[in-house]
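Heads up, one of the protein chains got dropped from this complex, but the rest are sitting where they should.
Entry: chain A
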Amino acid sequence: MSSTEPTDDAPLYAAREPVFPKRISGKFRSLKWILMALMLGIYYVLPLIRYNRGPALPDQAVLLDLANRRFFFFGLEIWPHEFYFVAGLLIMAGLGLFLFTSALGRVWCGYACPQTVWTDLYILVERWVEGDRNNRIRLHRQPWNAEKIRKRLTKWGLWLLIGLATGGAWVFYFTDAPTLVHDLFTGEASPVAYTTIAVATATTFAFGGFAREQMCIYACPWPRIQAAMMDEDTITIAYREWRGEPRGKLHKGQVAEGQGDCIDCMACFNVCPMGIDIRNGQQLECITCGLCIDACNEIMDKIGKPRGLVGYMALKDEANERAGNKVTNIWKHVLRPRTLLYFTLWGGIGVALVVALVMRSPLDFNVTPNRDPLYVLQPDGTIRNIYTMRIRNKHGETVEYRISATTEDAAETQALKLTLEGQEGDTVTVPADQLYNQRLYLDAGPGSKLAGTNRTDIRIWVEQVGEGEPVQDSANTVFNGKGK
């Protein structure tokens, strides 16, 4: 990049230079096609998969049930208070990006980012309607005649359909998909669903069809952050200028004396979705999608030169390569303290999450003592304490729980009388998958130690009634008495 001093006519703003990526085939292009099919497939199919959870629960395998504040993922059911699982997954996603970026550079940007995947899909449609690079450039330059209008309208129509499908699939993650499909077409779905689809369609259409590389260059913060994760060992895409330069045209039958391997065919530039020339070195626009490697390798094969004029390499190897020495094994670049540290953190959090998931109790129980008033004095001098219990039944079925209260002193425990507000007995029935609130009274008779003590630690127990593995839980609380 050459630079000049500012002049008075220097533009403050510049129009986007259109990019017309040329079709290419090769190793990296194939990999990108496979990844694209895989990721789009997951995105569109996942909400349609059914998973039987019994009559009381939705049968959609992956569902973010905002109305009932639940997240379903196959056999897992995450409640709002278990949001740390989601936080843990987000941290893992973050560390995973650190790991991949420090090892392989902007591999996320080049292969997996939705912006890249959908842009790739949009370019595929564009190429199918308008032809390859040269045809598209010609169409771009020609005046608005019937052909141009027809092709543009066809292309935009198809883009819009893809956008609609994208937005449509998005809302399926939040409501039962088959019901929603029906409601969407009969006009019975909620306004929120339609608005969400409209916004997702518009953004997909604008970002995939028109903004494209502008999103990566100007809007996305991630490329800027990634710079901090890369070092000299990071595998990234580079042009081996010591092999290619001085570049020059190759004429048939002539031997180009003193010329490098680069024949200045512009193949690498023509396929680049970011519109840059990799031969100018590392640039902030480069998303390391590998298409220039495919393009250059194809040319090198044709002119009978070795592949790899443009290829993945680590900056550390540059000096060795220039001198013609042996380069470091790629695994030595990838497996270094930094990536091992990221991997350890990533794996550690993953293991912790799995352990937490396995150890999760199907029952949640907590007790809040009533603080206004601290206690109720009965006419005969009995001291009553009131508590609010919350029982969360995470079983898939209705469960009966027995409630009891204990203190450290067995005699005092005997003296405690337990009453459930508004019902007989000491058991409560909690429907499947519900949070159940119940007020509870504990009475300590006149003259008892509990009634005469300011504050006594007690424990309230909840135990599943009936056969099967006995599930129980307890909560610490206090009994407030009259004493000082």
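Please note the rule applied: contacts are C-beta pairs under 8 Å (C-beta built on N, C-alpha and C of every residue); 3 or more make two chains touch, one makes a residue touch a chain; residues count from 1.
Here is the rule we use: contacts and distances are computed from a predicted model.
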Taking the list "PQQ-binding-like beta-propeller repeat protein", "Oligopeptide transport system permease protein OppB", "Cbb3-type cytochrome c oxidase subunit" or "Amino acid adenylation domain-containing protein", the UniProt entry for the undisplayed chain gives the protein name "Cbb3-type cytochrome c oxidase subunit"
May I ask which residue of A:Asn135, A:Thr179 or A:Asn280 touches the chain that does not appear here? A:Asn280
Residue of A:Ser361, A:Gln378, A:Thr398 or A:Gln414 in touch with the missing chain, whole complex considered: A:Gln378
Have a look at A:Gln214, A:Thr236, A:Gln259 or A:Ser474 and name the one touching the chain we're not showing. A:Gln214
In the complete complex, which positions of chain A touch the hidden chain? 1-7, 10-16, 137, 211, 214, 218, 266, 269, 276-277, 279-280, 370-373, 376-381, 384, 386, 421-422, 439, 441, 446
